[in-house]
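Yeah, one chain of the complex is gone here, protein chain that is, but the others are all in their spots.
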Amino acid sequence: MEQTDTLICITCPMGCSLAVVHEGQTVIQVTGNHCNRGPRYAQAELSDPRRMVATTVKVRGGSKRLLPVYTAAPFPKSRIFELLAVLRNLEVEAPVRADQVVLANALGTGIDVLASRDLS
Amino acid sequence: MRQYDVLIIGAGVIGCMIARWLSRYELRILLIEREADVGMGASSANSAIVHAGYDPPPGTLKAITNVRGNAMWDDLAGELNIPFDRRGDYVVAVGAEELPALEQLMEQGRRNGVPGMSLISGAEMLRREPNLNPLTSGALWAASGGLCDPFAVTIAAAENAVQNGVTLLTETAFEAFVPGGIQTNRGVFGCRWVINAAGLNADAVMHHAGVRPEFRITPRRGEYAVLDRAEITIRNVLFPVPSAKGKGILVTATVHGNAIVGPNAQDIDDKEDRATTAEGLDEIWRGAHKLIPALNPRHTIATFAGLRACGNARCQTTGVNYDHDFVIEIPKPGFINLGGIDSPGLTAAPAIAERVVDLLKDAGLELKPRRDWNPIRPAPPRFCNLSTAQKAELIRRDPRYGRVVCRCEMVTEGEIVAAIHSPVPARTYDALKRRTWLGTGRCLGAFDMPRVVDILARELGIPPTQVTKKGPGSEFLVRETKSWDEANTDSHSVGAYEAKV
Partner (left out) sequence: MKQKYDVVVIGSGPGGLAAAIAAKRAGAHDVLIIERDVELGGILQQCIHNGFGVESLKRDLTGPGYAQRFINEAQALNVEVLLDSMVLEITPERHIIACGKEAGLVELDARAVVLAMGCRERTRAQIRIPGTRPAGVYTAGTAQRWVNIEGYMPGKRFVILGSGDIGMIMARRLTFEGATVERMLEIMPFITGLNRNYVQCLLDFNIPLQLSHTVKRVLGSKRVEAVEAVQVDERWQPIAGTEEIIPCDTLLLSVGLIPENELSRQMGVKIDPLTGGPYVDDGFQTGMPGVFAAGNVVHVYDLVDWVTEAGLIAGRSAAEFALGKRPHPSADEKTCRTKASENVRYVVPQRVNAEALTQRPVKLQLRVLHPIEEPVWVEARNGDDLIARQAERYARPGEMLSLDLPQKAYDAVRRAETLTVNVVRRRA
């Protein structure tokens, strides 16, 4: 059955308000977008919503107690807390370089978790 | 049971000053304070003014100790190395109808023995303080009025007392009198004399002693606002014409350069209730605007409320009809009773201490002067007041003075560490704030707080989660960021606050 939902596109700071006509996970029509990233976002949000995840992990022997990390690609939204639980118990060894892999293939998603910065 | 000659209950400005005065004699003295630091009650929030003494009715203990205390402040400030600025004060009349009150005050001041008073014209007053209400009709000038730092005087008196052998115990609360001493939460202490300097709780202590059952302390709350010195400079101490409830809402300079406005006067029931209110802040702004219409509430950098320990003791002098006098007496052997020490208690503190010494002497306590008594309390360095060359030298001696921790007030790590390890150690954030003035600037500690918590933890050898703002129960932090799991999330630890509101 056809349904219309309003989504706010989060691809860029503009935050367009999208009117999405869809049937289940299939997008039929999107209006309100100012660029072609809008419909793409709408489709993804219906079928497989994902978010960038940024958090910290413990670091041993570094100048700081925590190392900021981020997912190399948007991560399945429903599994964010699962990912955070893994990262919470992870401890890395300094020195670390920016974009170094901290956790490879997180939860089998194929997405790596990377260091945000250098830490010596 | 540890045995003392004199045990003082309460380390506010009065208790600390008495301890300091008594420390010049060969006595074993214990000063107890239920809070985590000295000076946290009535002494912690007031107008910071050393009053000239024209306000209290002639013949009252308030009048006598005010004028005497005022005269003692130059020596006191010199010996304790604390800020004191005898810049004089004004009572400002707005409109012709307020002029007669100035003459009455002046006459009262004369009878109290206040030196250096004169009446000045409205035009002259406006010349001296151009921001004043253009309807200013005249003013009473009292040259002996001054500004002080109420934290500094209390802390310095306590430090000087400790330097001279007094034992100070914080987080130690009076519970009851027992034969030969008092019971506290830290056990029983034996003593020959007990001095009641419990401030807001002085009534409870005297009732425990079976003295003055009719005496009551009514907390009278006064709210204040501190104004950013970068936005407005007030050079003078400006009182309105006083009312029945007190000296009224003033606008004054402070020794730290920020102007303050306040206080209002609200009698409340709760001796702990230092909350500010929207209505109260409106009231002090109305009062402030009466004197200086151009003051802008948006330049506020902090608001706070203090409680005055208002008593109901009748003045003992024949012919004086006054029901809120200080109590300074020996109602029974071994017990010095003080009570109702509200304004001008801060000014009068040294005179009250002097009087307590006289009372003890008259009561036969042997007071043998100590040869090694040192009246000088050395002031720790204040980095921002030094010349560039002095700063360089200080950092060379101790590099910690090179790290600025509070940028608004320019307080360094060296000053913080010195305060933590001073004779009356600062063990909380607020204790450091009162000693170094950190966190009192326009960012209200947003920048320094994590850094200060870190330094306190390091110097006290405790985890940061145990560092407090003002004693147990006021911890800044609850746990380490990573120390939790799903089975034990914070969302499960929901308390039942509703019942308490």
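Labels A and B are assigned to the chains in the order they are written; within every chain, residues are numbered from 1.
Rule of thumb we're sticking to: contacts are C-beta pairs under 8 Å (C-beta built on N, C-alpha and C of every residue); 3 or more make two chains touch, one makes a residue touch a chain.
Predicted, not measured: the structure shown is a model, and the values here were computed from it.
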Completion exercise
Considering the complete assembly, the absent chain touches shown chains A, B
Exercise for the section: May I ask which residue of B:34, B:274 or B:290 touches the chain that does not appear here? Expected result: B:274
Handout entry: Of B:1, B:96 or B:392, the residue in touch with the unshown chain
Key = B:392
Exercise for the section: Give the residue, chosen from B:188, B:204, B:365 or B:404, that touches the chain omitted from the document. Expected result: B:404
Practice task
Could you list which residues of chain B touch the chain missing from the display?
Solution key: 226, 230, 272, 274-278, 280-281, 297-298, 300-304, 388, 391-392, 395-396, 399-400, 402-404, 407-408, 410, 413, 429, 442-447, 449-450, 454, 464-465, 468-482, 484, 489-491, 493-498, 500-501
Practice task
Mind listing the chain A residues that contact the chain we can't see here?
Solution key: 8-15, 17, 34, 51-52, 54-56, 58, 63-66, 68, 70, 77, 84, 98-99, 116-118
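Here, only the chains that are shown with their structure count from here on.
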Problem - Distance between chain centroids, defined by C-alpha means - chain A, chain B (Å) - result: 54
Completion exercise
Within the complex, chain A is touched by chain B residues 481-482, 484-486
Handout entry: Sites on chain A touched by chain B in the complex
Key = 56, 58, 66, 81, 85, 88
